[in-house]
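Of the protein chains in this complex, one is absent; all others appear in place.
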Amino acid sequence: MTDAAVKQVTFHVRRFEPGVDRAPHWESHAIPLTPGMTVLDGLWKLKELSAPSLAWRSSCRMGICGSCGMLINGRPRLACNTQISELGTDVVAVAPLPNFAIIKDLVPDLRPMFETHRELMPYLIRDDVAEQDDPTLEYWQSPHELEHYLQFSYCIKCGCCMAACPTVATDPQYAGPMPLGQAQRYNTDSRDGGFAERKEVLSGGSGPWRCHFAGECSQVCPKGVDPAKAIQLMKRELVSDLLRMRKRRDPAPVVQPPKGPRREEIPAAPPRTAGEA
Amino acid sequence: MASRAHPNRLGIKGWVAGGRWGFARYMYTLHRLTGLGLLAYFVMHIFVTSTRAIGPESWEQAMEIVSGPLFAFGEYLVFAAFVFHALNGIRLGAIELGFAVGVPIEPVYPYETSVGRTQRLAKAVLMIAFVVAVWGGLDFFIWK
Partner (left out) sequence: MRDRTLWTWHIGAGLVILVLLGLHMTIMHLNATLGLVGVGSDEPIAWENVAARAGSIFFTVTYVLLLGAALFHGFYGFRNILMELSPGRTLRTIINVGLSLVGVALFVFGTWAALAAPGAASMGG
């Protein structure tokens, strides 16, 4: 970058070296702030200038991959999505996401979250396994049905919601906002028929009953997924199912693509990459 | 392989550290505290009022014990806690049964969340609770 430094900012970084440090400790460094610098850019600058062994996770630097969730000035955020200037202070405190064990420096151990995510079956569950493995036609879904879950499907699994949740702070058995939000995403997908299976897990003590709408997950979500909304809607579904008031719906059928004259400017589908040709 | 990772769960601190975060967290904390207070009072209340089963004398005796100004103030606190817990309970019922949080929307920046959506509900709860608590205070201490 050729941009001249605007001013100096101080980075407080929480560091932990496994096998060497007994507990994490804070370290302070000053770096020159250039226009448009994100917290992630700042960390790179810091690594370049004064802390070569500093470790963190990041990849896309554009809020897509969900690697760089960190506790920035007391709030879980994506480092790449946070301008230093938007913090409104010359002091940036960066710590690893709380509620996850620290592997090294700013690297949290997200595995427990992904294990729970998997336990809640975040995929389409249907009887027609053959069709799923080797699709011949399409599952029918209207744009309106898509809207029922589209918001929740924007989740990038960065773990910010888990770091902000007061229940996750004490209860490792609680599934947490991310896995619950994703379970709801598949429960409301019109192509899915797995509600009965997921219900078995969700009705227990790790399910949405541990949520009391402190609302933190939705406040910190960098993608606007609103996990709190998903969890409350999930409770509604589960309770109305218990009271036998839930509308039964069968998973969307397999349909032929619409017939009729085809507009000429639409390009043909690319060749298949999976299954038999 | 034993994990050399350092545990970093916030623990109870994570329940109350509302600090720079949203109002819904304060409502959550207050709901919890008033709930615990009300439960403690309720258990005591069962024992105090059950003296009526023995007869008028023991009832009057029990009422004598709980009639001081300290108890009157404590009772008023219980009343205020009940008012908040009840009104916030209505709010939570509407939210947790999925009536007040709205339907899924397209997340377009700046994001609108269910927390922001229900903020007016929370403000209404706090305002009505305040009015009723003040009214109750007049009733408890002034008009009596």
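All chains are identified by letter, namely A and B, in their written order; residue positions are counted from 1 within each chain.
Basically, a contact is a pair of C-beta atoms (placed from the backbone, for glycine too) under 8 Å apart; a residue touches a chain by one contact, two chains touch by 3 or more.
Predicted model only: the values in this text are computed from it and were never measured.
Here the chain not displayed is in touch, across the complete complex, with A, B.
Among B:Ile65, B:Ile90, B:Val103 or B:Val134, only B:Ile90 touches the chain that is left out of the view.
For the chain left out of this panel, the touching residue among A:Gln8, A:Ser59, A:Thr89 or A:Gln173 is A:Gln173. Interface note: of B:Phe79, B:Tyr111 or B:Phe130, the residue touching the hidden chain in the full complex is B:Phe79. Residues of chain A in contact with the chain left out of this view: 167, 170-174, 202-205, 207, 209-210, 212, 235, 238-239, 242-243.
For chain B, the residues touching the absent chain in the complete assembly are 12, 32, 35-36, 38-39, 42-43, 46, 49-50, 52-53, 55-56, 59-60, 63, 75, 79, 82, 86, 89-90, 93, 96-97, 135-136, 138-140, 143-144.
The rule is simple: only the chains that are shown with their structure count from here on.
Chain contact summary for the complex, chain A toward chain B: residues 16, 18-19, 21, 23-24, 74-75, 96-103, 108-109, 147-152, 154, 164-166, 168-170, 172, 188, 211-216, 218-219, 221, 223-226, 228-230, 232-233, 235-237, 239.
By the touch rule above, chain B contacts chain A in their complex via residues 3-15, 19-22, 24-25, 28, 31-32, 92, 95-99, 101-109, 111-115.
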